[in-house]
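A single protein chain has been omitted from the complex, and every remaining protein chain is retained in its original position.
Coming up: subunit A.
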Amino acid sequence: MATSIAASKRPFVTLPFLLPSWSDSLALGSRRYQSSYRRTKQRLRVKPDATFGSSYQGRDQIIYNPPSSAPSVYHTPSKFLPSNDARRSMRIEDSATGNVTDKVEELPNVYRSDPERKYHLTPADVEEIRKLRLSDPMTWSRHKLAKRFECSPLFIAMVCEASPEKKQIQRQVLEAVQSQWGPKRRMAREDRKLRREAWGRDE
């Protein structure tokens, strides 16, 4: 009974996403707003749902109500609090008495395996890397050198730099490849770059 009343209070016109797209232009002219406090209040009243309760805690579930949101950046992690901050001891007490922390070790790593740091290259090896890269830059690329000396390409880049001629050739190759791109691919690449920049601004 209650559901039928709730349904009649919500006519289709107030739920524009249920209407077909052609009716958008029609609905624009005759849209009605919640012009009274009582109506707004009524719309915001959420009926209690079974998923609201705490009985679901501790069991496997796929519905989280209310849904989780990203933690606020103004909430400083306990590790970042200075030693004389009062919140530090309060949180330690809180975690000791209350909720069980998840096993951090059980969570899967983002990368398959951590890169193992070997620190095995000697100054003589570094000299040889430089010599090889200068002598034949086309054969001895960063990745080939990294494979041969069992280090990362980043380390090769830190140790030596490609000759200007090689850089020029590489730039020409890149330009030749990019000239083959159509408008769609070019736009997609630019969008990708913009999205990547937006990560740093947290947008």
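The rule we apply is simple: a residue touches a chain if its C-beta (ideal position, glycine included) is under 8 Å from a C-beta of that chain, and two chains touch if they have at least 3 such contacts; residues count from 1.
What we mean here is this: contacts and distances are computed from a predicted model.
**Student:** The complex has one chain missing from view, so what does its UniProt entry call it, picking from "LAME_0D09098g1_1", "Protein DOG1-like 1", "LSM complex subunit LSm2" or "Large ribosomal subunit protein mL44"?
**Tutor:** The record names the chain that does not appear here as "Large ribosomal subunit protein mL44".
**Student:** Of A:Asn109, A:Thr122 or A:Gln180, which residue touches the hidden chain?
**Tutor:** Final answer for the missing-chain contact: A:Asn109.
**Student:** May I ask you to list the residues on subunit A that touch the chain which is not drawn?
**Tutor:** Output for subunit A: 70-71, 73-82, 85-87, 101, 104, 107-111, 114, 199-202.
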